[in-house]
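Scroll down for the structure; my scribbles are underneath it.
With one protein chain removed, the remaining protein chains of the complex are shown where they sit.
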Amino acid sequence: MNASALVLATVQVITMIVLSPLLVGLMRQVRARLEGRAGSGILQPWRDLRKLFAKEPVQADGTSWVMSAGPVVLVASSLLVCVLVPLVGTATFPLIPDDLFVMVSVLLLGTVALALVGLDSGSAFGGMGSSRHMTIAALVEPTVLVSVYALSIPVGSSALSAIVKGRLEDPASVAAPVSLLALVALFVAVVAETGRMPVDNPSTHLELTMIHEAMILESSGRDLAWLELGSWIRLGALLGLVGSLLAPWGIASSMTVTTVFVGLVALVAKLIALGSALAAGEVFLAKIRLFRVPELLAGSFVLAFLAVAASYLVVGG
Amino acid sequence: MTLVQAGLAAEGATTFVAVTAAILVAPRYRARTAGAAIASIGLISAATGVSVLNGGEGSIRLPVALPTDPVMLAPDRLGGFFMVVVGLVCAVAAIYGISYVSGPATSRTSWSAMAVFVLALQLVPAAADVVSFLLFWELMALSSTALVLAEYKTRSSVRSSALWYAVMTQFSFVMILLGFATLAGAAQHTGFDAIAHVTPTSGAATFGFVLLVIGFASKAGIVPLHVWLPRAHPEAPSHVSAVMSAAMVKMGVYGALLVSLRLLPDGPRWWGLLLIALGAVSAVYGILQASVASDLKRMLAYSTSENVGLMFLALGTGLLLRSTGVSGASDASIVACLLLVAGHAAFKTTLFLGAGSILHATGERDLDRLGGLGTRMPVTSWTFALGALGAAALPVTSGFVAEWALLQSLIHGARTQDRLVAVVMPLSVAVVALTAGLALLAFVKAYGIAFLARPRGPGAAAARESGLAMRFALIISACSVVFLGLVPGPLAAAAANAAGLSGAGATRWWGISLDGVHALLDPVALMVLAICLAAAVAVVSIRAARRVPRRRVELTWGCGGVRVSPRMQYTATSYAEPLSRVFDDALRPERDIVVTHSGESSYLVERVQFRQRVGDVVETTLYRPAIQLIDRIGLAARGLQNGSINRYLGYSFAALLAVLVVVSL
Amino acid sequence: MAILVLLPLIGALLLAAATALTRAHVLRRFSAIATSAVVLAAGLGLSVAVLHGSPVTAGGLLRVDALSAFMLSVVGAVGLTATWGGLAARDVVPPDWTYSALICLFLGAMSLAVLADNLGVLWVAVEATTVATAFLVGHNRTRGSLEAAWKYVVLGSVGVAVAFLGLVLVYAASVAAGRPTLSWVALTSSHLALDPSLVKVAGALAVLGFATKAGLAPMHSWLPDAHSQAPAPVSGLMSGVLLSVAFYAILRIQAVVNPVLGTGLMRGLLVATGLLSLAVAAALIVRQRDLKRMLAYSSIEHMGLLALAAAVGGTVAIAAALLHVLGHGLAKSSLFVVSGRILVTEGTTQLARIRGLLVRHPAEAVPYLVGMAAMLGLPPFTLFFTEVAIMLAGFQHGLGWAMTLAAALMLILFAGLARPSIAMTFGAESSEPVAAASTARQGPRTPLALALGVTAVLGFTAGPLPTLLTRAATLLTGTK
Partner (left out) sequence: MSANLYDQLVGVSAGVLLMTSVLLVWRRSLVAAVRLLAIQGVALACLVAMIGIFDHDVQLVAVSVLVLALKGVALPLVLDRSLVRTGTLREETPLINTTASLLAVSALTMLAYLVSQPLRALRPGPTTAAVPVGICLVLFGFLLLSTRRHAISQLVGFLVLDNGIAAVAFLTSGGVPFVVELGASLDVLLVVLILRVFTARMTVKFGAADLDELKELRD
């Protein structure tokens, strides 16, 4: 089991490294087209990365090692999430629970790294971004945990792979109102966590409205590259997770070459679908005020909580 | 003479040595000798606790001048667990104190008080009957009050804080006294073993339980009885506040465990609910206050009441699930409670000692004046960072493992048809999650503002790394944070052993396994995986660094080349501002903004003043009115003694008549 | 042995007479101390004698059992603390002869009260204490002291008169029972059939009367004035032992009444007055402005607690009460002595005007703080054990509700005492320089150190003390 888990992990990591910039490119392209622009093509993010790696990082006085170490940690955490989350297959390491709480805290490790980078820059904007970022992260966490908790109830385990497996074996549960509520909540949480519309505008250039961009304002060169890549991978992984929960079909529950290949294809399909859907949605949304965000999150939390309660009413007769 | 007896006796003897050293030794060497002695008290008690956990027994009977039931010291396993935790904390803090205390705190009194304090802390969990428990409890209170007062010459705020602390701690003492007295009255004996025979459903048991919970909660800093905590911790010398927060507060938790596991096991289920409610409220409120506080030690104090809240929540969950019949999960959550105890002890010690180093180096507790210490105080920075990781429950630290266990038990606890549990568990999950999230913000703020970017004040700019003993203690405690995170297995086994449960243990001796809920966690493996990935990334980035080296510039982006002064950086206050807006109703911050317009036009602003103070809502709405009421009564009561002898004779006459009427009826 | 019993009385009288006649400096300085020493020695000797044998009697009216012996030692010990601690340093002129002589008589009267086997004699002795202390309270000859003395004498003697009425009725009851006596032993002996309805009235009146001397509310009104106006050592003596002697009388009466009526009546009275005393003390300490009045009210508090202990009854509670008497006496007298010194150095006892004592006069602040810690019932001091024991016993004997109320009131008292204590001792205010003379005029430190040290270790003593206490308690409760 362990070996296959290792294989799967490597597959998922590499896939996500390759795919997530393309996913972002795709989303940008979809937006561009919907907004009537030509767009810069799906490969643009990869080009950006190459350019950034070739550039020299510039670092202001008073900043410390955090500026250079933070991005690395962010990427590492995103990759670790890719290992933990069932994207292509459900094989797991026996001793590392792909546990909801473990997954979330690994994710938060990256969040913290990002926030510290923002603070270390020593400019007003960095602090601002980091503060907003942390506030949102703090408010998102209950939603994430409770919604996955809701999904975990029918399966009786909080391990993501187990949940996905369970849904694979019992397709009825996918369409159950419980899971729908929970998934909506989870989706909102993912949107907020990854800084997409309407919580944050990834393509803004006005400092005062920035969240994510404000934090990376002072980073440049490969630091910036890592930061971008890290957050893209995280977006990909989370979307992938939502995908596997929403439509578990095709995911490899046993480890053979074919199943893994099928799983890969399924993953790509899900990512494309979700990504374009998200991008399409973003076109029609405007960024909401920062102090309206809590309302959004509270709403999603209520959904998640309702999901839990409902699931008990279902389970408990 | 068993090992345990020897240990207890040795503690007493060492305390005597410490006190004499503190009094007799010349000031130059006082700190070293007394500190060393106190550290050894802690180590001895830790050793005693270990031997108790390994099944060692033994009791010491104290001589008392009254014909009461025997007054005994006989630690049981639970006590042993706490003796280990508390002992180690005290040892580290004492070592730290050696080079921390200079000036007022190195007085004879403070060192002797410290010794007594440490001894009392060790012996409270060793007590085997009501009287000895109360004795050492009150001794603990007295000595800690003396320590809070230690720096009375430098700050006048010490006095009011000490008063608050003294009164609140006396309040908790009285509650505990009454509670124990109720139980002892029902049992007609003061021994814990006798009290354990009281039927939990009886009225006396209920009354006693409630009183005891109130008492222990107020010592543990549970909202709304926490008001002493954010006052006493900042005023005490930092190593003392470390002991108070990491060890003394735990005595409240120990008391709660003692009552609900040993004295009154399997009580009615609302006991569990009561504990959960208390825990949840103080967890959320505590961390909210912590994340908006800008005084570093005050913030740590509030985070203490958050962590204790989680412990109470875990304990309550355990009781509730046990009464529901979900034994596996209940065992897991009680173990989680003990894991939280140990984990919190580790990282809170680190954090308070770190805060002490900052205070020592900069003379500042206010985060808004700190910054840039990371380069100036590397050791403090690293250790504080580890402590903060622990407090934020991030992998792989003691806090992470503990909260993981807690969530596991919460999630698996719900495998039941019981509606009550079905509602309580998800709510608890949400509370824990929100707490974790806010804790993240709070400690990112604390570390980021204090150690990163550029100094916001002269004190921070002039900071130097602290002394040898301090660094040593810091490193020890920081390592313990990581160690407990990486190797939780033995601790979990010890915890299960201490609580007499089977629901948890070690897997592969280092990893933790919660058999009750079929959950395994091997932090080492997780760590290895993480390191591999990080290493890969790092390699890439280093190879890139060969090609294009870093370039340093002097400016950060200031919207077009304005000279960016440190004052433009985000401060702790501004960092928490969005949050304090979101939770405006719960925190009620007082803001006042003064805008002075320039003469000509009211559109041109000349100067803007912004002040924000976040008081304690509980204090202003609960305590102030009570105090005023008592004050008013006192004022009115003066009329009783208005000096007129006729009135005084009238009192006596009235008493006489009343008595005559009574007896002749 | 009999000589040991007579020793304190004779000693007191002789020393008083000598002081009054010769008026020699040395006597004026030391006669009071000598008297207390004699009393203490006799008390300890008698305690040993009682422990190893049967009660010692002398002259029919005097009889020493464990209780008397213990109380005699208390009188001696507290007296020694107060008088020795109140001893002014050499450069001050010694007190005039009336002062010293009266203190000797005062101590003698209290010794007589605890030694007497006859309730009548006990009453006479208690009244005699009023007579002896009247001029001591009025000693300063200020307006205030005169007022305090007047109130003290009138209220005190009236109250004690009521007690006398009670005793008269007890005597009547004994006459009716066919064996006219006021002897305590005879009255408590089981084969004396006293008329219940009469004993009811008698006991109630007697307790009420002695409660006045014991400073229990609502008959306490004389106490704050007298304590605040008397010279510090006298206040110490009055608060430390005089109240306790009156309480001792109450205990004796209770032992007479309970066998006849059962515990109901006494319990009711004592609980009522005890709680009332605690309430009054709490209410008036919250906004207290004067140090000595504050100490006086704390005495009322402790007497109230003792009343509750007596109400609880049972060996543990009574033993605790007796030990409490000793601990409270030592600590309180030390505190009053310190307050006297504070008056000397600061020129006032107003709490608002005493600041930064720990910096400016550590020799006063340290004993004050230690004594106050003892007063507040903090370990390791004796009062901690006694208070805990009383509480526990109360709950075991079904007085839990009263104990709960008492605990709540004592919490308020704790706050009320802690606030001014912290305010006046701690603080950096070292504005005015320490007066050189004042340090010289502060009295000896040894007595305070001794008294407080004893209070600190007393709780942990095994051996003879517990046996003595247990025997005394069993004497009163009758239970073995």
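Letters are used for the chains, namely A, B and C, taken in the order the chains are written, and counting of residues starts over at 1 for each.
Everything that follows uses one rule, which is that a residue touches a chain if its C-beta (ideal position, glycine included) is under 8 Å from a C-beta of that chain, and two chains touch if they have at least 3 such contacts.
Bear in mind that the values here come from a model prediction, so they are computed numbers and not experimental data.
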Visible chains in contact with the missing one: B, C
Absent-chain contact - pick from C:A88, C:A128, C:A363 or C:V454: C:A128
Touch criterion as defined above, residue of C:P224, C:G314 or C:G427 at the omitted chain: C:P224
Touch with the omitted chain, as defined above, among C:F164, C:W184, C:F210 or C:F414: C:F164
Residue of C:A101, C:L115, C:A149 or C:A319 in touch with the missing chain, whole complex considered: C:A149
Hidden partner chain, residues of chain C it touches: 61, 118, 120-121, 123-124, 127-128, 130-131, 134-135, 138, 141, 143-144, 146-151, 153-154, 157-158, 161-162, 164-165, 167-169, 171-173, 175-176, 180, 182, 195, 197-198, 200-201, 224-225, 228-229, 284, 287-289, 293
Residues in chain B touching the chain absent from view: 637-638, 640-646, 649-650, 652-653, 656-657, 660-661, 663-664
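Note that in this section only the chains that are shown with their structure count from here on.
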Graph class of chain-chain contacts, one of line, ring, star, complete, other: line
Centroid comparison with chain B (C-alpha atoms), farthest chain: C
Cα-centroid distance, chain B relative to chain C, in whole angstrom: 43
Centre distance in Å when chain A and chain B are each reduced to the mean of their C-alpha atoms: 35
In the complex with chain B, residue positions of chain C that touch it: 150-151, 154-155, 158-159, 162, 200-201, 204-205, 208, 212, 218-219, 221-222, 224, 265, 268-269, 280, 283-287, 315-316, 319-320, 323, 358-359, 373, 378-380, 382, 384-386, 388-389, 391-392, 394-396, 398, 400, 403-404, 407-408, 410-412, 414-416, 418-419, 422-423, 426-428, 458-462, 465-466, 469-470, 473
Contact footprint of chain C on chain B as seen in their complex: 62-68, 130-131, 134-135, 138-139, 141-142, 149, 152-154, 156, 158-159, 162-163, 166-167, 170-171, 174, 177-178, 180-182, 184-185, 188, 190, 630-631, 633-635, 637-638, 640-641, 645, 647-649, 651-652, 654-656, 659-660, 662-664
Contact footprint of chain A on chain B as seen in their complex: 291, 372, 374-375, 392-395, 400, 403-404, 407-408, 411-412, 414-415, 417, 419, 422-423, 426, 429-430, 432-434, 436-438, 440-441, 444-445, 447-449, 452-454, 507-508, 511, 518-522, 525-526, 529-530, 533-534, 537-538, 541, 544-545, 547-559, 564, 566, 568-570, 574-579, 581-582
